[in-house]
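Yeah, one chain of the complex is gone here, protein chain that is, but the others are all in their spots.
Which chain is which? They are A, B and C, in the order written, and residues in each are numbered from 1.
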Amino acid sequence: MLKVVVWNENRHEQIDPEVREVYPEGIHGTIASFLGEAQFDVSTATLDEPEHGLTDEVLNQTDVLIWWGHIAHHEVKDEVVERVKQRVLDGMGLIVLHSGHFSKLFKTLMGTSCDLKWREASEKERIWIIDPSHPIVEGLGEYIELENEEMYGEHFDIPTPDELVMVSWFEGGEVFRSGCTFKRGKGKIFYFRPGHETYPTYYNKEVQRVITNAVKWAEPTKLPKPVYGNAKALELIKEK
Amino acid sequence: MLKVVVWNENRHEQIDPEVREVYPEGIHGTIASFLGEAQFDVSTATLDEPEHGLTDEVLNQTDVLIWWGHIAHHEVKDEVVERVKQRVLDGMGLIVLHSGHFSKLFKTLMGTSCDLKWREASEKERIWIIDPSHPIVEGLGEYIELENEEMYGEHFDIPTPDELVMVSWFEGGEVFRSGCTFKRGKGKIFYFRPGHETYPTYYNKEVQRVITNAVKWAEPTKLPKPVYGNAKALELIKEK
Amino acid sequence: MLKVVVWNENRHEQIDPEVREVYPEGIHGTIASFLGEAQFDVSTATLDEPEHGLTDEVLNQTDVLIWWGHIAHHEVKDEVVERVKQRVLDGMGLIVLHSGHFSKLFKTLMGTSCDLKWREASEKERIWIIDPSHPIVEGLGEYIELENEEMYGEHFDIPTPDELVMVSWFEGGEVFRSGCTFKRGKGKIFYFRPGHETYPTYYNKEVQRVITNAVKWAEPTKLPKPVYGNAKALELIKEK
Partner (left out) sequence: MLKVVVWNENRHEQIDPEVREVYPEGIHGTIASFLGEAQFDVSTATLDEPEHGLTDEVLNQTDVLIWWGHIAHHEVKDEVVERVKQRVLDGMGLIVLHSGHFSKLFKTLMGTSCDLKWREASEKERIWIIDPSHPIVEGLGEYIELENEEMYGEHFDIPTPDELVMVSWFEGGEVFRSGCTFKRGKGKIFYFRPGHETYPTYYNKEVQRVITNAVKWAEPTKLPKPVYGNAKALELIKEK
C-alpha cells in the first residue's frame, strides 16, 4: 500500500474563519480523507510541527508527498527543503498543489522563478484535458469545470513540462498550464493548479480523482540509485 | 487482467533453421510465454492467419499489442494497418520491437522514414538507462548487456520521442535511442530496439522485464473519446 | 535570401464573394505580399496549377513552404503530398496555417487524425505566448488579440509538439494549442492556428510577424543527409 504524506502550511485555517468554514479539518485533512478512501496509507504533516513534520524518518517511509503552502513559504526551513528535495531526486513522488508553485521546494526543483499572473475574483475555471492518454486523467470527461476559483494566468515561468496534461480557460480572459509533469532525478513531480483556500475545490470529485490518479502515477520506480563519480572502463581502452 | 496480443510475422522461423532453433515456438511463442507468467491474458497472432489474426473482434478486446516483423512488412495489408492504427489512436497500447521500426504500422504512426544504420556482426550491445524514474525500467540495474546483437545506429529517423528511456552503446562504435515512448491519440507506444531473430535476446530476463513493464505502462487510460467536430459555445458570445 | 513558396488551395476566393472581398489577391497573395516586404524571395502556388504548382523543380529550390487549405484537401494528389513530405524530411521548412491541420500533408507527417473542435461564431480569440524564449515570438507582446475568428478547441489530436509556443483562449469557453513546432527528419514544421477565410486575420501585423519569424526559424539546416542502411564497423569487433 502506497504511503502518502499530505503536507499543509495550515495557517489560513487557523487565522481566517472563512477558510476554516470551508476546511474545518484543514486542507490537509480533507485531502487525506479522500486519499484514505482510495486505499492509500495516508498521514499528514504541517508547518508548525517540529521540522515541519518532515523528519528523515518520515520522509524515508514516504512514497508520495503532497504539498500545499501559500502565505508562509518563507517560514519553511532551508534544511527541510533540501531534505525533501533530496528525497524527490532519490525517487519520492511529489504533488505540488495550487499556491505551492511559489514554495521554496518547487522553485529549487524547477530552477526558475515559477511566477505567474493571479486574480481573486471568484471566476469560472474550465480545465481542459490536453493529453487523453495520460493515466492522471483516467475516469474524467473532457474538462473539469469549477464555478469559482482564483485565476492563475500565463506566462507561468516554469521549465517546459515533461508532459502537459491540462490547460485552464478562465472567465476573465487568461489561460494556464494547469496540469504539468516533471521528472527530477528518480522522482516524478506533478503540478496541479486548482485549490484556492476559500473555495471548496478539494471536495470536487473530479479534482479528487486527479489527485488520486497522480499519487498512483508518482509511485517511486524501484531500481538502485545510479552510480556516480569515477568509473572503471567496461571495455578495453587502446594504448596510444 | 490486461489482454495482450503478441503479433509476429513468423517467417524467419519457417524458412530459416537457425532461427527455428533459437525460437522453436516462434518469437511470438517465446514472448507470449514470459508475458503469460507475468499474469497477463496473452494470445498470439501471425501474418499468415486470415486478416493477419487482427480482426476488429480481436483488436477491440486487446489492451496492448506487441509487434515483431522484418522481411514481410510489405505483405501486411493496408486495411489491417489502418485498423490497428485506429485502435492505437483510440487507446490500445502498442509495443514495437526491433525490426518493427520499418513496419507500415510504425511508419504511419511516426510520419517519418524510421530509417537507421544496421549491421549484423554479432557484436556487444550495452543498453544504458537514461531515465531511472520511468516505470518501464523498474527492477533493472544501470544497463542491460547483450553479448551478441545486430547493431542499429543513429541517425534514427523518428520524431522526438515523448520520453527517451534507454540509449545503446555498440561495440562497433555507434549509439542508438533504444527505448522510446510516443503518444498518439489516446494510445501509448513504446519502441524497444533489441531482438534480432538469430540471437536468444527474448530469453534474457532483463529484456523480458522491460517488455513486461512496458505492457503495464501501455495500459489504455479509461475515459471517453474526446468529441471532435462542430461544437456549441459553452459561454455566451457577445453580439457585435 | 530565403526562398519561400506560399501554397494556397485558392477555392474560397473563387466561389465566395465574401472571401474575395477580404482577400482580393487570394490568401496566398496577401501572405506573399507581407513576406516579400520581409526580404524573402517569395512566390506562390495553388491547387489548380499543374501538379498544384509543386513540381520537383519548384520544391528543390524552396527553403520554406507555407500551406493553407480547407475545402479541397481531398483534391490534392497523393503523389504531390508524398513529394512534399519527402522534401520536409530532407530539410525544407513547413508552416501549416489554420485549416491546413486537416490536409493530407499535415496528417501524414503527424501520424494522428489531427481532429479538433470548431465553431464559426465570430468570437474573440486571445493567443497567449507560453514560451517567451522562442524566436517565433520575437517582437510581440504578451498575447495577440483577434476580435473575430473561428474557434478551434481541444482536444487537438496531434502528437506532443516539440515546442508549445502559444495557447489560445476563446470567448466561447475553449482553449487550443495554437503555436506548435514539430521536427520531422531534417525538416522543421510550425503549425499556426489563426486565419479563417472570412476574417482579415492575415492583415494583422502581429500575425504577420509570427509568420515572418516562423519562416526564419524554419530555415533548413545545412548538413549532409544522414547515411542510412548497412554500415561498416567504426571500431574493431572482437572475435568470439
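The rule we apply is simple: a contact is a pair of C-beta atoms (placed from the backbone, for glycine too) under 8 Å apart; a residue touches a chain by one contact, two chains touch by 3 or more.
Predicted model, so just to flag it, every value in this text is computed and none were measured.
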Residue of A:D63, A:E142, A:E174 or A:E197 touching the missing chain in the full complex: A:E174
Hidden partner chain, touching residue among C:K205, C:K222 or C:K240: C:K222
Sites on subunit A contacted by the missing partner chain, in the whole complex: 89, 108-113, 115-119, 121-124, 147-148, 151, 153-155, 157, 159-160, 162, 171-174, 182-185, 226-235, 237-238, 240
Where the unshown chain meets subunit B, residue by residue: 126, 128-132, 142, 153-156, 160, 163-164, 167-170, 173-175, 177
Contact set of subunit C toward the excluded chain (per top definition): 91, 126, 129, 131-135, 137-142, 162-163, 171, 183, 185-188, 219, 221-227, 234-235
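As a working rule, only the chains that are shown with their structure count from here on.
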Most distant chain from subunit C, judged by the mean position of its C-alpha atoms: A
For subunit A placed onto subunit C, the superposition rotation in degrees, Cα atoms, nearest 5: 180
Chain centre separation (subunit B, subunit C; CA means) in Å: 31
Numbers and ranges of subunit A residues touching at least 2 other chains: 126, 129, 131-132, 142, 163
